[in-house]
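A selection of the complex's chains, in situ.
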Amino acid sequence: MNDPVRSHLLEELSWPEVKAAIDADTVVILPLGAIEQHGHQLPIDTDDYLATRLALAGAEQAGALVAPSPSYGCRSRPGSGGGEQFPGTLSLSGATFIAMVAEVIGGILRHGFRRLLVYSWHMENRGFAYEAAFQASERYPTARIVVMEEPFDSLTDGSMQSLFPNGFPGWPLEHAGVLETSLMLYLRGSVVGRGAPPGDRIEARPYEVLPQPPVSEGQTGVLWESAGAEAEKGRLAYEEIVAKLTAVLVREFGGVS
Amino acid sequence: MNDPVRSHLLEELSWPEVKAAIDADTVVILPLGAIEQHGHQLPIDTDDYLATRLALAGAEQAGALVAPSPSYGCRSRPGSGGGEQFPGTLSLSGATFIAMVAEVIGGILRHGFRRLLVYSWHMENRGFAYEAAFQASERYPTARIVVMEEPFDSLTDGSMQSLFPNGFPGWPLEHAGVLETSLMLYLRGSVVGRGAPPGDRIEARPYEVLPQPPVSEGQTGVLWESAGAEAEKGRLAYEEIVAKLTAVLVREFGGVS
């Protein structure tokens, strides 16, 4: 696809450039992440960063634009993100997240964009992101909205084998694990801590308990383990995940812009 | 465990009986379901009915009480429940569902119950049920709350093989499929329609599209297929799922009452 825009980050455009993008019927991707602990080795904005970086790569491939992420996401759960007790995990209530995202989407569509993809990289946003998009869609029913809430789940069997040679713990426990650490080593290695402890290998449970327990002595925040993370694995995963996003953009929106 | 209560349905008790249950530190289970289309063969209250019936069986085993279900659940999605366009699907917005469930849980804990399990049989309630419990827990931090949002995911490999001899489509597509139809045949066969069309075998997609599409000609509401459903399979699944619930009750609440 051709690529007439100066930047694929909506926020870097001036309003006449935004107007031109609307007139060209450009697709917009809204990334959603979280500010949430990611072990000793990763910064707390990992989800927000990955959502935006992956969205940007897809946007570049498909000639789309990435809207600014609102940074904050839904409450972290012990079984999939460590929970709210870890210092630095900063979350919104469900109702506020829904309202915020619905208004952001509504604002984008109000200006005349008609094709939008919500791209969330934070398990706990699941359902809430959809609800927000649903509300915006009720208000702007002629727009087409695609909601991807689990984009990490797009790797080939070969990649899964390469990333998790000792077995895959399931996505909830893969928080701050091999996939995310590898992606960050590849994309933003300078902020990744080295020599981090191996991980908590917590037991998978089909339920959650409240109140969320305090962080215990020695708990790392890596639910399973990050050992084995490598920049090269990150590169492979990145390319597959971006390719998957691009394919969805093409499939659902056709020639994107 | 002994079982002093006249009924395991909280709603059938008089207030002095509720008071006695509180004094005995009884565990309460709050079932959450939905009013949502379940194909030609099942009634629209299937999720609500199964949530309550399974919770009741667990309560009987563990000496717990089942609080009244508020009947209505979160918005149905095409990829896991058919969507809001099917006649009879009646849902709440996310914010209202959260507020409603948080107030019901808060009410139970306000009276002095200290142990509560939220038992949701409707995929789209996931996250919203937890959010509600989280809010109630913030208000009553000395109570212990367990949130089970995917109780269907508790079958042995043998049972999975028996239920899905031709392959398992994944839980989102198993809506109104072999498991639910079998459970209903076993528990409430009189309302199950016979000779229903086989199912839509829709493609699994890692995203949702909005606006939700209208119901198309011939669409059944069974996302994958219900063929092969049998009361006996329902009985086996029922017993395993109840056993799993009971085990969680015992594990998390010890001698339940």
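Read from first to last, the chains carry the letters A and B; within each, the first residue is number 1.
Convention: a residue touches a chain if its C-beta (ideal position, glycine included) is under 8 Å from a C-beta of that chain, and two chains touch if they have at least 3 such contacts.
Remember, predicted model here, so these are calculated numbers, not experimental data.
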Subunit count for the whole complex, all chains sharing one sequence, 2 displayed: 6
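In the analysis below, only the chains that are shown with their structure count from here on.
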Equivalent-chain rotation between subunit B and subunit A, CA atoms, steps of 5 degrees: 180
Geometric centre distance via CA averages, subunit B-subunit A, whole Å: 29
Subunit A residues touching subunit B - in the complex, by the definition given at the top: 74-75, 77, 93-95, 98-99, 124, 126-128, 130-131, 133-135, 137-138, 141, 144-151, 153-154, 206-211, 244, 248, 252
